[in-house]
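One chain of protein is taken out of this complex; the other chains stay put.
So, chain A:
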Amino acid sequence: MKLKLTTYLSAFAFSSIFVACTETNEKKLPIIGERATEERIVDGRTVVDTIYHQIPAFAFLNQDSVEITEKYFDNKVYVANFFFTHCPSICPTMQRNLLKVYEKYKDDERIAFLSHSIDFKYDSPSVLKSYAEKLGVTNEQWQFVTGEKKEIYGIADKYLVYTKEDQDAPGGYDHQSYLVLIDQQKRIRGAYDGTNDEQVAQLFNDLETLLKE
């Protein structure tokens, strides 16, 4: 379970070697996740379309108790992650790093940020509001959301991020510290360990690459 994302990533690392040989210099990020093909008939001929893994529709409550859906992120590139406000271990480092990205792109409407709390018991919208303010988030570009347990943990699966309620984990929840990069078509284009400086630097680079696509 924990290996899920890693497996995908390494599979792509492999396939990108082959892709890299055929493609021209123009750099593109991989598209991550399972893919399917679909046949269509166009002008009497069969065409095969590739269907990529996409983040499905969702609806959560944000720090202002306003419903936020996938529509908010339409035609935007966004970075999503999973955290909780009283997480003592990896979250502060992950959020410190995401804050750097936020500060660089503040007021740039092409980019948004989405932090899901996995502590559906404690992290009410007002708790998230105070957290966001204290972190230094001053506009709506970075959304902090909460929702039903089933919904939050379900969407984590779609981002290929492992999350679990676990009494033995620090703070009561176990989760991965990935910052997941989503493109304008809601496809996963990268995942970076938010506690690892090198991977965070890679996120800065990849974000630029994605914006140029």
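The rule we apply is simple: a contact is a pair of C-beta atoms (placed from the backbone, for glycine too) under 8 Å apart; a residue touches a chain by one contact, two chains touch by 3 or more; residues count from 1.
What we mean here is this: contacts and distances are computed from a predicted model.
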Tell me the UniProt protein name of the chain this structure doesn't show, selecting from "Glutathione import ATP-binding protein GsiA", "Sugar ABC transporter", "Coenzyme F420-reducing hydrogenase, gamma subunit" or "Cytochrome C".
"Cytochrome C"
Of A:35, A:71, A:96 or A:149, the residue touching the omitted chain is A:96
Residue list for chain A contacting the dropped chain reads 86, 88-93, 95-96, 99, 131, 133-136, 195
